[in-house]
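Every protein chain except one is present and positioned as in the full complex.
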Amino acid sequence: MSEIEFLSWVRGPGFEIATIIFVAGVVIRVSEIFLLGRKKNLAEAKGSEMKGGLHTILSRSIPDKSTLQRSTFKIVSGYIFHIGLFITICFFAPHILLVKELTGISWPSLPTAIIDASAVVSIITLVVVLIHRLRNTVLKFLSTSGDYLVWLLTILPLITGYMAFHRIGMSAPSMLAIHILSIELLLVAFPFTKLMHAFTLPIARWYNGAISAYRGVES
Amino acid sequence: MMIDNKNLKDKTLGDALRSQGISRRSFLKFCAATASMMALPPSMIPAIAEALEKAKKPSVIWLSFQECTGCTESLTRAHTATIENLIFDSISLDYHHTLQAASGEAAEEARTEAMKENWGEYLLVVDGSIPTKDMGYSTIAGMSNLDMFLETAAGAAAIISVGTCAAFGGIPHANPNPTGAYSVHDIIKQYGDREVEGISPELVSNGRLADKPVITVPGCPPIPVVITGVLTHYLTFGAIPELDHLGRPKAFYGSSIHDRCYRRPFYDKGLFAETFDDEGAKKGWCLYKLGCKGPTTYNACATTKWNNGTSFPIESGHPCLGCSEPDFWDGGGFYKALSIPTVDIAGAAIYAAAGAAAAGVALGALNKNKKQKTISEHSKTTIDDLEK
Partner (left out) sequence: MSASLEKGINALKKEVDSTVAAFFSSCVNCGMCADACLFYTEAGCPARTPINKTEPLRRIWKQEYTLLGRIGKLLGLNKPIDHDFLQRWEKLVYDSCTLCGRCSMVCPVGIDITAMIRKTREGMAAAGHAPEGLIGATKRAVETGSPMGVKLPALLAVIAHVEKDTGLKVPVDVEGAEYMLLLSSMEIMNFPEFIEAIAKIFDKAGASWTISTEAFEATNSGIQIGVSDIAAALVQRIVDAAEKLKVKTVISPECGHAYMAIRWDGPNLIGKSFNFKVRHILEVLDELRKDGRLKITGKETQKLTYHDPCQISRRGGVIDQPRNLINTFADNFIEMPDAGKMNWCCGAGGGVSTNERADELRLKVFQRKKDQLDKIKPDAIISACSNCRIHLEDGLEEYNMDIPLMSLTETLAEHLEE
């Protein structure tokens, strides 16, 4: 298979397979959650569930002072690589083009210099986060093979994207194909791993806020 | 163009150039330009000049198979008398369908005679792909392309595949490849060990076909000066230049169009033409969104350009087709940007979501069922049930 054929495959059938598995997987998992339902709360309410739920979806992103003091590294490093990922993925022109093709929506892109810096910062932070996970007693205890797999699946697109952009490693068509393939791997694994938190986080936060607001406490 | 071979065969290249009226100064200028293009240091210029001076006009046999003659057109485009053309005249082009004067049996005789006389020393240039599904798709004088190639390659000192068809299969190789078109490399890989009946019993093949140096000069067509640059290198050093993983000379195919494109600053700033006639297009912004394959294409178009450095496709406002890459015809559409999938993803996603929703409902029903069972199976826990 020539390089261009490989690239055409990942842009074609490969993408299709990955998308189908990703979409189907996410829909099934979210359905599995919602269709379990929950019992109605019969106690006298002190506050609104909907308001509380919506509030917590946003407010949980801002830690309180003592939590920030106690979990500083986790919070700061988590934000750095998430924001870095967000900038790199969402503001690089070719990526925006992809979204436009799929959904019709697009927005302005940022200069490649910023994207480049963002990718580098994310990669470095992810490496530091991994080291922390391996050394911290609680994290080492909690971590499963799934956590490490997810780390790898997250950092590979960043590294291969960086390499493709900077012409490091293999020739351009091959590197670009590998970059796209790494994202397809991420998509395929997504519904089977903790990456689902991207979709279930708002649900969990909503429940948390709703339950707490019912009792009159903003969580 | 075609000068009687026999007279010029013993003249050196230097003689030939002087007889064409090329001054020493022009000649040295050409050598300097060639050196810089080949990424050779200026100290090499005298060596190039000397070598070219003394070089005996090598015999070149040019085989054209399933091709459109575009490569020849590109090379011989002589709207002005260029050095390249003259150099071209300074090789002994002993066989070329379009350019030779002879035809029919006389032409074939010219080929076999040239082979016999220069056995082991002639250069074999190939353009066009070689069909393998049915040899009848392309024959010359009743001989299949494959047989002619193998026979001629047996005594060649080196093989140069010119144009994307010979290099990678090109247009004929595009889906569904009805003729079973092969590139030169493919042929060598598959048939390289085949025993070939030589054109004359005394002439034994000078080495395995698989071991012969092959230079790949792709492009649809390739840039003229790239050909002559390669030839010059061969003439000067008697060896092939440094090649990349696809057999292309790194001097010309070492960087991608994207990395040398003058519109790159627009890409980096995020300024793109959205259509062929919008403001961005008029301002000369990056053509990525219009499907430019510059990022994945290795060639010298962005620096060397075409028609003596006049322009190249991107400069003229058209995205790069990626014509020096294998399978560029099947590369997902000329006007589809590289980051866009080549199939209807949105459609696939919707089907997947619909199917999954159904599956989700089914699973949800299963879950609910299970919970119902746990509730019905649950016996009230009393204080007697707290200990085993």
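First chain written, first letter: the chains are A and B, and each begins at residue 1.
Just so we're on the same page, a residue touches a chain if its C-beta (ideal position, glycine included) is under 8 Å from a C-beta of that chain, and two chains touch if they have at least 3 such contacts.
Small disclaimer: the values here were computed from a predicted structure and weren't measured.
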item: Interface residues of chain B (partner: the chain not displayed); value: 363, 367, 370-371, 374-375, 377-388
item: On chain A, residues whose C-beta touches the chain left out of the figure; value: 28-29, 32-39, 41-44, 46-47, 56-57, 60-61, 63-67, 70-71, 74-75, 78, 136-144, 147, 192, 194, 196-197, 200-201, 203-209, 211-212, 215-219
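Throughout what follows, only the chains that are shown with their structure count from here on.
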item: Complex interface listing, chain B residues touching chain A; value: 168, 244-246, 256, 258-259, 267-270, 272, 288-289, 295-298, 322, 325-328, 330-332, 337-343, 345-346, 348-349, 351-353, 355-357, 359-361, 363-365, 367-368, 371
item: Residues of chain A that touch chain B when the two form their complex; value: 2-5, 7-8, 11-13, 15-16, 19-28, 30-32, 34-37, 93-95, 97-98, 101-103, 108-113, 167, 171-173, 176
